[in-house]
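The complex appears here without one of its protein chains, the remainder shown in place.
Going in written order, the chains are labelled A and B, and every chain counts its residues from 1.
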Amino acid sequence: MNGSAAHSRPVAATLSFAGRLAAFRTEGFPHIPVLIILTVVLVAIFANVIAPHNPEVGVLGDRFRPPAWQVGGTLDHLLGTDHLGRDVLSRLIFGARVSIIVGFTAVIFAGLLGTTLGIISGYLGRWVDQVIMRITDAWLALPVLVFAIFLAAIVGPSVSNIIIILAAVFWTRYARIIRGEVLSIRERDFVRLAVVAGCSKWTIMRRHILPNVVNTAIVLGTLQLGVVIIAEATLSFLGVGVPPPQPAWGLMLADGKKGMMAGYWWLTVLPGSCIMLMVLSANLLGDWLRVKLDPQLRQL
Amino acid sequence: MKRFVLKRIGLALLSLFLLSLTIFFLIRITGDPAVLLAEPGASKADLDAIRTQFGLDRPLWVQYWSFITHALRGDFGQSFYYRTDVFELYMSRLPASLLLAAAAMAFSLLLGIPTGIIAAVRVNKWWDSAGKMFALLGLSMPSFWVGLIMILFFSVYLGWLPSSGSGTILHLVMPSIALGWVFAAYNMRLTRSSMLEVLGSEYVKLARLKGLPEALVIGKHAFKNALIPVITLAGINLVIMVNTAIVVETVFAWPGVGRLLFEGISFRDFPVVQANILMAGTMIVVTNLLVDILYAFIDPRIRFER
Partner (left out) sequence: MTGPLLELRHLSTHYVSARGTRVTRAVDDVSLVLDQGGTLGIVGESGSGKTTLALSLLRLLPPAARFVSGEILFEGEDLLKKSDREMRRIRGKRIAMILQDPMASLNPLFTIGDQVAEPIRVHEHASRGSAWGRALDLLKAVRIAAPESRVREYPHQLSGGMRQRIVGAIAISCEPRVLIADEPTTSLDLTIQAQYLNLLRDLQRSHNLALIFITHNLGIVAKMCDQVAVMYAGRMVEWGPVKQIYNSPAHPYTQALLESIPRLGDSRKRLTAIDGQPPDPSAPPAGCAFHPRCPKVMDRCRTEAPPEFRVADLQTSRCWLSAPGSR
């Protein structure tokens, strides 16, 4: 009995796998966002090669020069200069470096910490779970931004501090969601089998649980990237993030306020546009990844 | 019901306890609290005086006990900059923050709900894509940048709106839009998904089976149900707005608690910063608790659970 059904199943499976692979490559792939992210990453890596000027040193005589196409602009400063006569284009290019370094590192640290704690909490359960989840609750009670500002205010501004602060603030979101996933994975047959086979808890968590939550962690990380970049810009804008004279997009916006009332639009519009493009791209990529890798997260 | 409420209150208290513990220890792990509590540029003698005044030489648990008992009495110390009681200072700034948050909330609901409904009713059509794009933009633009761009456009170029300060209704327009923008995007997404869920429900199907005009199906049967999650979240969102308005209040020089926090950071006025963060955490935990309990009273299904 069931001959045809049993026969057709593997065929259908291979077909749908091949189909899925093809769909993964083509269907709605966010070409432009990925291109933007890659460009920003490349610009960040080769900042010192591309940038036409030193981003931290300006010529005071060249203050508030508008972009090249406006009256008073020069080709030497394509996107104009700021209140200290520093080249905006060069600062934007080096700002990409700060955004990328802070964004990626903070997301990775937060992801490692949150995923580890989420797996431990979800798999071990009992009091370990209680302790970790109560701490998560308490940390989640504070709005990320306020928490980050508070931490930044007590440790003082520097790039490495910002990374640690953002990781410390953002891990809770991973822990919550990963724990939820682990709770259901724990009940699956292959985990039970591993328990029966006598694998240690550590081995099970590493070899059987971890690979099954990696997708979720990646999706969360991509979606967090934008939020983290905005958080870094906000901290820098408020003066508790990247310390001047280093070029960071948020810091540039804070400086840009000085020329805003005089109508020096480029100091406000350009850095903000960079943040927006980067965050928008990360969000679009994250949305796409979420649908592709992790259908359960669609509700997020 | 009683057990549910008690359990929720217990968990909330635990959250607050852990939060205070976190803040207390973070201050001590990351450096010398005396330096933070002293005015900038304090001498060695001043620092020693502060150590004795705040008992920083005593065992940690004694210090924590004194910290928490003072905080419970609303005693967060004196502001270095304003030379007044920090709690009073915070309370005097709160009304302005609430006003701004309320205006931002109104804006986010007025924009988010209709666009969410249109997107859900015209799902996968042009309107829906436009709505999605709007929501995505809302989530991708830092609120302070939205504020700056508005100042540039409406104050500097057009001269229509005041760029900073408070007092008139015109002063409220740009800050509330800048603050409400992200929440409008959230509300739009939430309204859309909840509306889609309701539109697929059996009672909406029945309303159509009854032969009701589509306007009545959506306006009466779907709308009210779809709004429940949005309104539920509005309460907690309001509190989050009050506590995350720091950037917007800074950009527009709005005299709320966010501006106070910024001043606290700029002037290294640590008691102000500490009070601000403790109040933020308390407000959010308490609001979450109230929403949970209120919800249990409203929805019988939650009441009988567990």
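As a convention for this text, contacts are C-beta pairs under 8 Å (C-beta built on N, C-alpha and C of every residue); 3 or more make two chains touch, one makes a residue touch a chain.
This structure is a prediction, so every number in the text was calculated from the model and none was measured.
Among B:78, B:164, B:201 or B:232, exactly one should touch the missing chain; which is it?
The one listed residue touching the chain not shown is B:201.
In the complete assembly, which of B:212, B:236, B:253 or B:293 touches the absent chain?
From the options B:212, B:236, B:253 or B:293, the contact with the absent chain belongs to B:212.
Provide the residue numbers of chain B that touch the chain removed from this figure.
Counting only chain B, the missing chain is touched by 124, 201-203, 205-213, 216, 220-221, 224-225, 300-301.
Here is the rule we use: only the chains that are shown with their structure count from here on.
Provide the residue numbers of chain A that touch chain B in the complex, in ascending order.
The touching residues are 134-135, 137-139, 141-143, 145-147, 149-151, 153-155, 226, 230, 233-234, 237-240, 250, 253, 256-257, 260-261, 263, 265, 268-269, 272, 275-276, 279-280, 283-284, 287, 299.
Enumerate the contact residues on chain B facing chain A in the complex.
11, 14-19, 22-23, 26-27, 30-31, 36, 136-137, 139-142, 144-145, 148-149, 151-152, 156-157, 163, 193, 240, 243-244, 246-247, 250-251, 261-262, 264-266, 270, 273-274, 276-277, 280-281, 284-285, 288
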